[in-house]
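Only one protein chain is missing; all other protein chains are in place.
Our next item is subunit A:
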Amino acid sequence: MTSLSQQETFDCRKIFAETLIELARQDERIVAVCNDSVGSSNLNDFKKEFSDRLINVGIAEQNMIGVAAGLANSGFIPFVSCAGPFLSGRALEQVKADVAYNMYPIILCAQSPGMSYGELGPTHHSIEDFSWIRALTDITLLSPADPKQTKDAILWAVRANKPVYMRINRFKIPQTTPNNAPFEVGKALVLKEGKDVTLITTGILVPRALEAAVLLEQQGISARVLNMHTINPLDKKAILAAASQTRGIVTMEEAITTGGLGAAVAEVVVEHHPTKMRILGVSHFAPTGSASFLLDHFGLSVENIVKSACELAR
């Protein structure tokens, strides 16, 4: 078997742009709304084909979200495409009031989320989005792991008729989702069965969790791996199954740990089936470094995932 680290890797922005164009050809209601991010959102081809349906408001994120709400009011399905930190952070009150509270069918596409702008520093990292958007319970919060899930998430969102927030990863990753795996919103994808410990992961950390599971197997520890691609609504059933059937849960996310995926899992576990947990993620503003360096720095390396799992499985 080829190790995941040797497989071809992908940037999800390409499939995002291609899928959007496919959809726009079929449905005149599809519009793209962005903040001077035509290039970084990979929307140049969309612009060529649908120049009037690309609404570029310039560098003005609050207005961008409001304009999307107005377009939704007029019967359009806006895909708002914007670098993660400015989409969730700069316009958070608009996301709350104009999108979530109005319950408009707007798809918020957080480009280059997490720490993918590594060296540019914390101002350009979007690690708080899980916590912030999860608090807006009317927004479905998706964190696809690879291009296949990104495409599936977009195809689901366009028909959902409600607010959706999704990460569009820039960090290159291999495909980990089997070609025949359905994308079921609110239902974790079981990538590997296991009976000793459960690794609950999401987004670009899915390959690292799978690699850790292989190493754990070599040490005689059977690790279950769940790709929790939907952060809200959370798959409580899968979490409780993990809590009751394995000896502990390690969560890992490219996000701040206060209020993110690990916290969400802990809320479920602590109330219904207390078990041991390790919550791996970003703990504070990052120092300078590449995305990959920063993941390791914050304990999201394969080695540390293995170490954390071993502590629980013992």
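Keep in mind that, in the parts below, contacts are C-beta pairs under 8 Å (C-beta built on N, C-alpha and C of every residue); 3 or more make two chains touch, one makes a residue touch a chain; residues count from 1.
Definition applied: contacts and distances are computed from a predicted model.
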Choices "N-terminal subunit (TktA1)", "Monosaccharide ABC transporter membrane protein (CUT2 family)", "Cysteine desulfurase" or "Thioesterase" - which one is the UniProt name of the chain not shown: "N-terminal subunit (TktA1)"
Absent-chain contact - pick from A:I15, A:C34 or A:V57: A:V57
Given A:Q7, A:N44 or A:S74, the one touching the chain that is not displayed: A:S74
Contact partner of the left-out chain, one of A:I15, A:A32, A:I65 or A:A223: A:I65
Chain not shown, touching residues in subunit A: 31, 52-53, 55, 57-58, 60, 62-76, 93-94, 97-98, 101-103
